[in-house]
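Here it is: the structure, laid out below.
Heads up, one of the protein chains got dropped from this complex, but the rest are sitting where they should.
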Amino acid sequence: MSSKRIGFAGLGLMGSRMAARFLEPGYELSVWNRSVEKCAPLQAKGARVAASPRELAESADVVFSSLADPPAVERLVFAPDGVLQAARPGFRYVETSTISPDLSRRLIEAFRERGADALEAPVTGSKNGAAQGTLVLMTGGRRETHDELLPLLAVLGPKIIYCGEAGSAAVVKLVGNTIISFMLEGLCEGLVVARKAGLPFETLLEVIMASGYASPYFTFKGGAIARRDFEQHFSIDLLVKDQNLMLQEAHVRQAPMPGLAAIREVFQAARAQGHGQADIAAVVQVLERAAGL
Amino acid sequence: MSSKRIGFAGLGLMGSRMAARFLEPGYELSVWNRSVEKCAPLQAKGARVAASPRELAESADVVFSSLADPPAVERLVFAPDGVLQAARPGFRYVETSTISPDLSRRLIEAFRERGADALEAPVTGSKNGAAQGTLVLMTGGRRETHDELLPLLAVLGPKIIYCGEAGSAAVVKLVGNTIISFMLEGLCEGLVVARKAGLPFETLLEVIMASGYASPYFTFKGGAIARRDFEQHFSIDLLVKDQNLMLQEAHVRQAPMPGLAAIREVFQAARAQGHGQADIAAVVQVLERAAGL
Amino acid sequence: MSSKRIGFAGLGLMGSRMAARFLEPGYELSVWNRSVEKCAPLQAKGARVAASPRELAESADVVFSSLADPPAVERLVFAPDGVLQAARPGFRYVETSTISPDLSRRLIEAFRERGADALEAPVTGSKNGAAQGTLVLMTGGRRETHDELLPLLAVLGPKIIYCGEAGSAAVVKLVGNTIISFMLEGLCEGLVVARKAGLPFETLLEVIMASGYASPYFTFKGGAIARRDFEQHFSIDLLVKDQNLMLQEAHVRQAPMPGLAAIREVFQAARAQGHGQADIAAVVQVLERAAGL
Partner (left out) sequence: MSSKRIGFAGLGLMGSRMAARFLEPGYELSVWNRSVEKCAPLQAKGARVAASPRELAESADVVFSSLADPPAVERLVFAPDGVLQAARPGFRYVETSTISPDLSRRLIEAFRERGADALEAPVTGSKNGAAQGTLVLMTGGRRETHDELLPLLAVLGPKIIYCGEAGSAAVVKLVGNTIISFMLEGLCEGLVVARKAGLPFETLLEVIMASGYASPYFTFKGGAIARRDFEQHFSIDLLVKDQNLMLQEAHVRQAPMPGLAAIREVFQAARAQGHGQADIAAVVQVLERAAGL
């Protein structure tokens, strides 16, 4: 794969950082974002700005997408000036957004019908991981397409795990965010009781980190809570969107998720209480409030 | 602390392994267990068998306890032939069982009234950790008593965290088991949907272990589930007991725990379905059954 | 309103019985159903069978709809041969299906754009109520349209409650089915414990019916459970659909529903366990199974 023309759609918290990694020799980067102002920083560093998703796709061999939710992805691809209009044999589309397995399958199918192909490649890792190229990528679609795109995916992260046919990676990603939801909720429920019992936060975190159930995630989010630093790494609005997608998939697959259902309502309350754009760690405030703190 | 006479009450999965660590030069070990048969293996290796908790305490400088539940602890200490009857100035009692913060406070108080002292020292780590002396210990009580007993506690594990006054370590331990409950339930809810969606278990575990929320605990329990190996490391009956203690403490402290409440009912169903004596990983079977698998 | 041409789309459990009430002098009834066989009984009694929703609307002054779910309603109205194609000044559409407030608003808006008007009129009451014209109707839309259609609505039930603008009746209906979900789940959770405690079912029902919280609903569903009669009055599939719509509306309105979220997972399990087409009272079997009965 010599000089490669990359298109990147969606320059949010994650997308802007991921796109920037293609400002390297060997790639020509075009970008598109719904509100064009967000394109300026990358334009200043040499990226081309496309007028529409369709135009983005016309001027690129591979288009990556990183958007907030399924409706945005749907518009990006299927709108009259959408990416799909420029799909042609050899064209590749990589969806890194977290969307429903069903939409993932529909997208990939649509590109194939035009002789192109697509890969779902949801990522995990914070905005720092996006900037540093240390994300974990899960892929779904044809194995050959995964193999073909590996060099490009590697620009985003060293760990790329092929999950199976179209939709598989979406399920794996949703399960991952489910586990995050459980870990964070469990930590926060425990913290609030411990706080009411007069225990120092540090002691609790020290024990957690020394135990068999330790995880860097507890250090990361526990530390943020200790500092009351709720600046967004992963917003509550986005996690609730993913919890909804997971519960919807569980509904389709007919698998009860009683724990997630309970947890979702707590995060839902966080949105109602105005924390939708705060980091997911801010959910602790809902539990504190419920506890009369 | 030269040659030390150690008493150990409760020779279950954890206790028998912890007690065995005092079969070293420098300690004289006496043991007691409700059903005397369980004393035989340690007796064969040189331990003395006491006829009652009281007698155990009379022949020891420090008595450790590792029992299944609060009522058993209550009997061990407060019964007419209980440990407390032999408490005297200088005598020390170490409670490693997971009990309620309230019972912990009452125990310690009772020993102090007799001029002795007690420490709560709940542990975390599996039966392997107990055997190898790699448990994590949380302690609560007087700081000086903690300091004084450190050399003995170190026989059980290298990591000993002082949590605060009597009852503090019990809260920390319960929060720890709460977090375990969330992690395991989240993993299992995710696994069942993923299985219904046709995803290989290994892929899911590979992603989890590569992500920021990775934890050795997921490898440990995920592996057991993959092998359908539900041999008891930590029984469902015991975890439900701890979930009940946590919810009770949350009630006393007036802190809602909506996630734990939902999760507890799933583990409760596991008991109803005959898995009480299986390892906590067996909870996956409740979710599978609910999902019609 | 002299001789009125009525169209009825959707001849399921409720629709077939509601439609039959217009086989009276004073009405000309046309019917349409996706699978045409279901039209035969009404055709035998004098109803005309329309070839498409559009044709149904062309030959009627007012079209009623009673369908299983929002996608079916969406197709009925918006498809190329849908009802909307035949909308014209003076034409009226009455949606009795339980759909999302949002779809309700969209439907009504679409008819208004064509100079026609529509009313949402979800109903409550079992299939018996549908047959006997004793349903309760909640209406949403223009008050004048409600007033104009009152004589026709009265054919279905004597109690017709105007709830407000478009979407209001959908919310009220969803809240009603939420309350049903709570009552039935509460009854069943209680019954299972009582059964495990050896209490006769009749005693429990007798106490419930004598208490301040008595409701005909408990007699109705409690009796069915006592007889193990799970023949469908209101299917689990349909109630779960409504629970999903309610949780979705709660999401849009940002109002947590922790109880409903927990209850939904139990009904979800009922679907997974093969009871989707049974009556909602069959949910008791999920709880029995969870309890190891």
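The chains carry the letters A, B and C, assigned in the order they are written, with residues numbered from 1 in each.
By definition in this document, contacts are C-beta pairs under 8 Å (C-beta built on N, C-alpha and C of every residue); 3 or more make two chains touch, one makes a residue touch a chain.
What you are looking at is a predicted structure, and each value in this text was computed from that prediction instead of being measured.
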item: Residue touching the undisplayed chain, where the options are B:N128, B:Q254 or B:Q277; value: B:Q254
item: Touch with the omitted chain, as defined above, among C:E55, C:D117 or C:E265; value: C:E265
item: Which of A:G46, A:P89 or A:G292 contacts the chain that the document leaves out; value: A:G292
item: Of A:L23, A:V36, A:V155 or A:A272, the one touching the omitted chain in the full complex; value: A:A272
item: Positions on chain B contacted by the hidden chain, ascending; value: 240, 244, 250-251, 254-258, 261-262, 264-266, 268-269, 271-272
item: Chain not shown, touching residues in chain C; value: 101, 124-126, 129, 136, 138, 159, 161, 163-164, 167-168, 171-172, 175-176, 178-183, 185-187, 189-194, 196-200, 203-204, 206-208, 210-218, 220, 246, 249-250, 253-263, 265-266, 287, 290-292
item: Residue ranges of chain A at the interface with the undisplayed chain; value: 258, 262, 269, 272-274, 286, 289-292
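In the analysis below, only the chains that are shown with their structure count from here on.
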item: Overall pattern in which the protein chains touch one another (line/ring/star/complete/other); value: complete
item: Identity of the most central chain, Cα criterion; value: A
item: Inter-chain centre distance, chain A versus chain B - centres from mean C-alpha coordinates, in Å; value: 38
item: Separation of mean Cα positions, chain C and chain B [Å, integer]; value: 52
item: Residues of chain B whose C-beta touches two or more other chains; value: 258, 262, 290-292
